[in-house]
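In this view, the complex is presented without one of its protein chains, the others remaining in place.
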Amino acid sequence: MRALIEELCSVFGPSGQEERIREAISSHLDGLVDEVRTDRLGNLIAVKRPTVSGEGGRRIMLAAHIDEIGVMVTHVDAQGFCRFTTLGGVLINSLIGSRVHFANGVQGAFGMEGSPLARERPTLQKLFLDVGAESREGARVQVGDTAVFRSSFGAVGDRLFAANLDDRIGCAVLIETLRELESSPHEILAVFTVQEEVGARGATTAGYGLEPEVILAIDVTATGDFPQATPMEVALGKGVAIKVMDRRMISHPKVRGWLEDTAQAHDIPYQLEVLEYGSTDASAVQVSRAGVPAGTVSIPCRYVHTPSQVADYNDALGAVRLLVNALSGAYPS
Amino acid sequence: MNELLEKLSRARGVAGHESEVRAILREELAAHVEELTVDSIGNLIVRKGRSDAAGTQRVMLAAHMDEVGGMVMRTNADGTVKFRSVGGLDPRILPGKRVTIGAQSVPGVIMRAPHAARSGKRVVPISDLLIDTGGAGGIAPGDMITFESEYEEYGRLLKGKSFDDRVGCFILAELMKGDFPCELVGAFTVQEEIGLRGAGVAAYAVEPDVAVALEGTVADDLPKQDDLSPTTELGKGPSISVMDRSAHADRRLVRILTETATAHNIPWQIKQPGVGGTDVGTIHLAREGVPAVAVAVPCRYIHTPAALMDPADVKSAIELMSKALSGPLARPLGPERSEA
Partner (left out) sequence: MNSENKAPETDTFSLLKELSEIPGVSGQEDRIRARVCDHLAPLVDELHTDTLGNLTGLRRGHNSSGKRVMLAAHMDEIGLIVTRLEKGFLRFAPVGGVDLGALPAQEVTVHGRSDLPGLIASRPPHVLSMEEREKPFAQADLFIDVGLAADRLAEHVSVGDFISIRRSADSLGNGHATGKAFDNRVSVVVLLQALRILQGRSHGWDVAAVVTVQEEIGLRGAKTATFHVAPDVGIALDVTYAEQPGASPDEALPMGSGPAIGLGPNMHPVLREFLVNAAERDEIPYTNEVLPGNSGTDAWAMQVSQSGIPTALISVPIRNMHTPAETVVLKDIDRSARLLAETICELPDDLSALALDSES
C-alpha cells in the first residue's frame, strides 16, 4: 500500500478538477468490485455486492475524497504574475516558500508584495504566484486554471511526507480495504468523492443518490502531538482514530461502538478522536434524505491543509485492518 | 432599451416579496409556454418542449426575482423607521438614498446621525441608520424597503435598479419565447439574496439534466493603482463562472459555452474565480447532483440603488444561450475526461 499512497499522492486533483485522480484510482479497482461508475458530479462509485447473506448485512457507503486543496488563478497581470484564490481551507501562513504545479506542468512559486525584511502576516490580497513568465501573453496559465501543492514524496522510517496525504492516504486505505475484504454480508458502496474540501459537495449528492444505511468516511484527522498544538488526544503512530465528534458531526453511537468493538476484538490499536476544527464527508451524508448513521475512520496527520503533511504508515495499515474486520462481520443489531 | 427589462427593473421585490415581479413574468410568458406553475416557496416554473420521447435532455435555466433591499423592524415614536438589510448591503452607500416602503409605497430617505458625518472614521452600521418618512402612516414591521432609481440610458450603458437579477429574468423570459430541441424549464426563483433558497427547491422538483443560472454579476472595472482583476468588465460579453463561493461549475458546461461563443463570434469572459455566489450553489447539490454553470451580464454597482450594464452584453448573453440551447446544451453531456 505504501507504493499506492505514493502513486496517488503524485496525481493532480484539486477540488472541481478530479478527472486525473479519478482515472488513476479507477485503474486500481479492476477486479476488486462488481461495478464501477461515475455520477453526475464526478464521484467514482465502486459497488461490491454481498458475498454472504446474513441478518447483519447493510448497504454501507465508504467515502474517501479524491480532491485536494490547491489554488485557482483569478488574474494574470501584465508582467505575468498571477493573483489567485484558494480551493478549500488552505492555510495562508504556510504558502510562502511552497511550490504549486498546474495541470499542464507549469510550476509556480509564491511571492508577496513588499520587502521580505518587513514582512507582515501574508494575506491573499498581498500574495501572488510567479509562474516563470514575463508577460500576460507569456504566462502559460489563465484565469480559472488550478494548481496543487507539490513536494517530493518522502519517507523517514514509517513516517510519510507529502503535500496531499489528505486524503490520498484515505483513498489508498479504501482501495486496500476492497482488495483485502474477502467476504462480507454487506453491499459495499465505495465512493471516491469529489469537492470534499469545498464543503463535502460530492458526498452530499452521492449520499442522496445511493441511499446507504450506514456511512463511514475515511479521512485524515489533526493531531495534538507537536509543540503548542491545540490540545487533542490523537497522536501519530498510536493507531487508527475512531471519530467521536468533529465540527459538524457527532458519530452515531452504534457505528462508533461497532468500530471500537471490532478494534478491541482484533487487537487493533486505536484512538478516540474529538476534532474541534474540520469535518468529513460523513457529516454531509449523515443528514441525507431521512438521515444515515455515520462514523469516520481517521488516519492521524500532522499539518493538515499545509503543503507538508506527515502521517504514520502503521496508522494507515491499522485503518485497513479495522475496516476489513468490521466489514467482514455483521453490523450490530 | 426594452419595455420588459424596464418593467422588471422598476418592479419592487426583496426576498419574500417577489409577487410583483412574478406577475409581470406570468403575464409576459403565458402565451409562450406550455405550463406555468408557482410552487410553495414562490418560484415561478415555466416549461416547454416536454416530450415523452426517451432521452430528451431537460435543461433548467434559473434567474432570481428577488433584489437586495431592507425590511422595517419598527417605527420610532418620532416617526423614524428602524430597518435591517435583506441580502447583502454595503452600509457605506446607504446614507441619503431615497427608498420606498411597503405595499403602499411610502417614500422615505435614509439618514444617519450628523455626528457620524463629522467623525468620518467609522462606517455607520445599518443598525444605526434610520429612515425618515416625515412620520407617514401605513408602515408596519416586516414591510419591504426598496431603492428608488429610474431606468434610463447613461451614455452607451443602461442604468437602473435591481439589474441583479432582473437582467437574468429578462434573458430567461426572452429564451423561453424561443424553440429549442430540448425540454426547457425556466425557474424564476425567490430568495436568492438571503441564501439561494428558492433555487434548491426548484431544482429538486424539476430534476434537470443540466442547469444554467442567469445572473447580473459584479464588475469591478474601475481604474486601480495596481494590476488587479476587474472581476468582470462591461462590454466584453457575458461572463462564465468557473468557480465562486457557492459552487464549482461543471467543466463540460464551461467548455460548451466558451466553444459555442467562440464559434459564433460572441464575446465572452471568465469571471474572476472565488467571488460571489449564485443559485448554482443549491441547484448543483439537488438530489443526485446537477451539472450546472452560471452565465452573467457584468453590472457595475450591483447591490446599490442603481447599477450600470452594457446592453450589448445582454444581447450577447441571449445569443450565446440561444446558440448553446440549439446545439450542445440540448444533448446529453459526455463523460468528463482528463485532457490529454
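Note that the chains are named A and B in the order they appear, and that numbering of residues resets to 1 at the start of each chain.
Rule of thumb we're sticking to: contacts are C-beta pairs under 8 Å (C-beta built on N, C-alpha and C of every residue); 3 or more make two chains touch, one makes a residue touch a chain.
If you're wondering where the values come from, they're calculated on a predicted model, not measured in any experiment.
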item	value
Candidate in contact with the missing chain, chosen from B:Glu6, B:Asp39, B:Asp220 or B:Glu288	B:Asp220
Residue of B:Ser9, B:Ser241, B:Thr260 or B:Thr304 in touch with the missing chain, whole complex considered	B:Thr304
Option touching the unshown chain, where B:Leu4, B:Met73 or B:Ile93 are the choices	B:Ile93
Candidates B:Leu29, B:Ala211, B:Val275 or B:Val295 - the one touching the absent chain	B:Val275
Touch residues of chain B, complete complex, unshown partner	76, 78-80, 88, 90, 92-93, 95-98, 106-117, 120-124, 128, 130, 132-137, 149, 152-157, 159, 218-220, 222-223, 229, 231, 272, 275-276, 300-306, 308
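What we mean here is this: only the chains that are shown with their structure count from here on.
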item	value
Averaged-CA centre spacing for the pair chain B and chain A, given as whole angstrom	35
Chain B contact footprint on chain A (complex, rising order)	15-17, 19-20, 23, 38-42, 72-75, 77-79, 83, 85-87, 103, 142-144, 195, 198, 201-202, 204-206, 208-209
Touching residues (chain side chain B, partner chain A) in the complex	227-229, 242-243, 247-249, 251, 254, 270, 272-275, 284-291, 335-339
